[in-house]
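The chains shown are only part of the set, and none of them has been moved.
Residue numbering begins at 1 within each chain, and the chains themselves are lettered A and B in the order written.
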Amino acid sequence: IGEIQRFLRDDNTVKVSRSLKELARHIRRKRDDLAKELGRQPQINEVAEALGIEPAEVVLAQEAMRVPASIHETVFE
Amino acid sequence: MSMTFSALSENEAFARVAVAAFVAQLNPTLEELTEIKTVVSEAVTNCIIHGYGEIEGDIYLQCKILGDSIELVVEDHGIGIDDLDLVRQPLYTSRPELERSGMGFTIMESFVDEFAVESVVGKGTKLRFKKRIRTPQSATHHEV
């Protein structure tokens, strides 16, 4: 079983930066929606709650937006 | 890197995300990153709830990248553990009233390649983990 799991994991490699980038896009959209709705910049807890994730996880995902996580990705994506 | 922070439940998410951001250098898969975050979460929560309980104290965390592996140490200077074999058994918890699952040690062990506990009653507890990041095309290897 361990070997199958490893195979699946290696074969089905989801690069962190890619899925976090997706989440980062959701965060940006939610921030813009909330800003319109509230008439002010939303607080991190408001964004996190609206997305059903923790504030610290919002911070982590946001960072993925900034730079490619590795040279590999810049070259091959 | 090493960090020290107060044993408050508010700091659990901070520790988990800080370690994740550090380990991101190795370009892990989302699954690997989730496993690492879970390990940090379980270890830090144990320091807060069991190590210190109602007492104030600090948690010491170290993370190193060695080739394609990470080495993680989580330490408290709390009450310590008397019987290590007992507490490492699946479902064992000394705090059933807090609705603890007793699965923390089992989960931590299952997500890493190496795991060791040292503890001295009245002095504190130190957990050491080693985990290889098994990405097919491994990212740049930093010695940090």
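As a working rule, a contact is a pair of C-beta atoms (placed from the backbone, for glycine too) under 8 Å apart; a residue touches a chain by one contact, two chains touch by 3 or more.
If you're wondering where the values come from, they're calculated on a predicted model, not measured in any experiment.
Undergrad: Each kind of chain is drawn once; how many of each are in the full complex?
TA: Expressed as a formula in the displayed labels, the copy numbers read A x1, B x2.
As a working rule, only the chains that are shown with their structure count from here on.
Undergrad: Spell out the part of subunit A that touches subunit B in their complex, as residue ranges.
TA: It is residues 6, 9-10, 13-17, 19-20, 54-57, 59-60, 63, 69-73 of subunit A that touch subunit B.
Undergrad: Which residues of subunit B touch subunit A once you look at their complex with the stated criterion?
TA: For subunit B paired with subunit A, touching residues are 13-14, 16-17, 20-21, 24, 27-33, 134-137, 139-140.
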